[in-house]
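A single protein chain has been omitted from the complex, and every remaining protein chain is retained in its original position.
Presenting chain A:
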Amino acid sequence: MSNTELSTYSILESSGPFTDPEYTPEFGKDELSKAKILVVGAGGLGCEILKDLALSSFTDIECIDMDTIELSNLNRQFLFRESDVGKSKAKVAAKFVSRVVKDVKIVAHFNRIQDFDTDFYRRFTLIICGLDNIEARSWINKMVVDIALHHEELIPLIDGGTEGFQGSVKLMIPTITACFECYMKLVPKQTTYPLCTLASTPRLPEHCIEWAHQLEWPRVYSGKKFDPDDPEDVETMYMMSLKRARQFGIDGVTKSKTLGVVKNIIPAIASTNAVIAAACCNEAFKFVTSCNPNMVDSMYYNGEVGVVLASDEYHKVPGCPVCGNTVEEITVRDDITVKDFARYIKEKYELIEPDIFYQEKDLYNFKGNMKNGERRLRDEVAFEREGSNWRCQYELIAVDRGGKQVRLDITLEQ
């Protein structure tokens, strides 16, 4: 089956009632055949993403994963067999999909994402992440935002994430919509236990396991690192934890729990990965071909109670440490006072007590020592004519307590 015979091509043949009026089938097909997609991660989500992209008629795909295949991957990572255990995930996955779907070319990289530089990432039309950790996502996010800022090339980033019966998809256009860092305040903190609880007042099986993991193992085996993939090490860790638990009369230490705690295992199932990967690739397909509009910023799925599947808007966080270094364009009335302007900025960007200045000169602060509050903004800073409006000659900067910073490009309107 050649890629142009796939069902994706038949949906591109005509416009639908929701399609952009400027869409043409030639445009959709042309963009699809030109697109170069990077898939980061070839695990639970990655396997699904590679299959979904290939069957969406994408033909030029690359894939990065530094991991090798483990036995516990096989309940969901359907491109791997028991005989593949120990091999590169990226390579086995790429080979499998290219064998089944003709015409697709998948280049596999058995590497860390940090092994590649900006020029490598700049080659892609779009990047999809199917990762299981925050660090790698943040790294890729910073990469695409930096490319947008320094090379003025927008590479959309689609991020999928799952945990048990839940998952989410984020569609991020660097510097235009919220970036991964902007979402960070929604990410729950990982559970940690205070050291003194572990050392002297354990109450839960987890406390006994973490005691063994963090304190007892390094004491007994100083210099020998614990290897969670070595069954003997796991057995030793389990016995240590169990002994501790018995000593304190605590129930519930099992080998399974021990492994779950020391490896920080997140439950994972095939079906959630299928849903999230498909939603990622559906957005990629729409974005590249323009055959239908994209969803708003992010989608959330939860299958614990019935089926919850909803997408929502999510706004950029002003002063975001990664993408916040852009200028906000705002328009205000031409007779606005400095004080009203400062209050407006404070509310709009959810600042606490910002200092507003330009070219190292103070314009206004909320400390009560500025006497220009009742004066008009246009009399305090220089503006120049632009069409029928006035535009500020300087970039204004609002810096909040804690360093959050918003850069402002002001236009006055009558």
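One rule holds for everything that comes next: a contact is a pair of C-beta atoms (placed from the backbone, for glycine too) under 8 Å apart; a residue touches a chain by one contact, two chains touch by 3 or more; residues count from 1.
We adopt the following convention: contacts and distances are computed from a predicted model.
Undergrad: Between "Proteasome subunit alpha type", "NEDD8-activating enzyme E1 regulatory subunit", "Phosphatidylinositol N-acetylglucosaminyltransferase subunit C" or "WD repeat-containing protein 72", choose the name on the UniProt record of the chain that's been left out.
TA: "NEDD8-activating enzyme E1 regulatory subunit"
Undergrad: Hey, which of A:Lys29, A:Arg76 or A:Arg137 is the one touching the hidden chain?
TA: Looking across A:Lys29, A:Arg76 or A:Arg137, the contact with the absent chain belongs to A:Arg76.
Undergrad: Considering the whole complex, which of A:Phe165, A:Tyr314, A:Phe357 or A:Tyr394 touches the chain not shown?
TA: A:Phe165
Undergrad: Out of A:Ala274, A:Ile356 or A:Leu408, which touches the unshown chain?
TA: Touching the chain that is not displayed is residue A:Ala274.
Undergrad: Who touches the missing chain here, A:Ile134, A:Ile265, A:Ile352 or A:Ala382?
TA: Of all options in A:Ile134, A:Ile265, A:Ile352 or A:Ala382, contact with the hidden chain holds for A:Ile265.
Undergrad: Touching the hidden chain in the full complex, which residues of chain A are there? Just list them.
TA: Residues 1, 5-8, 10-11, 13-18, 48, 51-52, 54-56, 71-76, 78, 81, 100-101, 164-165, 169, 200-204, 231, 234, 248-250, 254-257, 259-260, 265-275, 277-279, 281-283, 285-286, 292-293, 295-296, 299, 303-311 of chain A touch the chain that is not shown.
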